[in-house]
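Complex shown without one protein chain; remaining protein chains in place.
Take a look at subunit A:
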Amino acid sequence: MAQQQQHVLLSPAELAYLHSSLSLTPPIRPDGRSATQFRPLSAETGILPGTNGSARVCFADGTEAIVGVKAEIERTKRRWDDDGVYRENAQQHQEQEGEGKEGEGQEGSGDWVELTVEIPGLRDDDSGTAFLGRMLGEALLADGGFVGRLRVNRRFHWKVFLDILLISPPLSYPLPLLSLTTHLALLATRLPKLKSEGDEDPFFDDDWAAARYLYARDPVTKKVVERPPVTLLVMAVGGNIIFDPSKEELAVADVALAVSIGDDATATKTKEDEMEVDSSSGRNLKLLSIRTVDPPSRLTPPGVANAANSAYGHAQVVNTAATQKMPEARQTESEAVEGVWKPPRGGAKASVMGALVQKVLVKGGVADEVLDALEGVDTS
């Protein structure tokens, strides 16, 4: 997050002001959004005919990302067993678990997916970029069914390459943008239809119109039945929980959390069969992964209260040798003064973390809204 910090040019007084206005009920955000409101965005899919699936998303603040998905056929690695019989490592893995309940076609391995993130101006081995990539990949793999979709037969599988490009300079923490773009690109991804049967060398239909979607759709309505995960950025300031924070808001965050959620399609289906509920009334959201994001607020310079400010005149002189050597020590010891910025120290409280996750997963909440909005994007 070092590169994040560089871009935030706010004085301690400004940070204190922002912090207190975000702590009000309801919070007052710099761009006038409500606490749960996302930045408006425009999205399109299928922009690159050379890829299996692609998407472009522009947020209203001008940040823009493009994701391209390419798939290659790859031979599944086999591994020798202890008893001299060699098997696919994936299948063996399943047997070790002792439960074969998933059945064939569900197993796979995480290295079938390769994900790269490119952010202009940053090296691709930059810690922030690597962390973003891991977070996005983690959510995808945590959704257990994903690699299963890539299986062709016992000997071959698809290897999927996800290239995530941030086009604009990184004006805000790009996690939600990249996640939504990846989501749309995966929804639009199509793989050629398999013509061969069983464990033969795979042979595909060269008619692109016959290609099947990676994420299955309803054959009649063409509506997406299953969907990839989305990762949302949530932060807490004071007692407030704020969604999709901008860079300035993140600079005063007490806690920032990246929460990945999936749409539990199987649960929705069984429920629909029972009660015939309208699917838009709320989804069965599934928590896939949580990561704490180190907010840049921890690295901001603290403000100095008038009482302690020698430049202000009436401060007592506290220039002992110890405090001169370690100005940090004095600042951390000083108590919070109203209106004076003090960077958050220490970890987040468990209750706050619980509340954050709860707020994301609540039915008919922000996650539902986001998924509904993404459903509105034409991905055919």
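What we mean here is this: a residue touches a chain if its C-beta (ideal position, glycine included) is under 8 Å from a C-beta of that chain, and two chains touch if they have at least 3 such contacts; residues count from 1.
Just so it is clear, contacts and distances are computed from a predicted model.
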item: "Probable cytosolic iron-sulfur protein assembly protein 1", "Exosome complex exonuclease", "Cytoplasmic tRNA 2-thiolation protein 1" or "Multifunctional methyltransferase subunit TRM112-like protein" - which is the UniProt name of the missing chain; value: "Exosome complex exonuclease"
item: Selected from A:E14, A:D163, A:D294 or A:E369 as touching the chain missing from the view; value: A:D163
item: Touching the absent chain when the full complex is considered, from A:V69, A:L232 or A:I261; value: A:V69
item: Candidate in contact with the missing chain, chosen from A:L171, A:A211, A:V225 or A:A308; value: A:L171
item: Contacting the left-out chain in the complete assembly, out of A:L10, A:I28 or A:L48; value: A:L48
item: Positions on subunit A where the hidden chain makes contact; value: 6, 48, 50-51, 54, 58, 61-64, 66, 68-70, 72, 116, 118, 120-124, 161, 163, 165, 167-169, 171
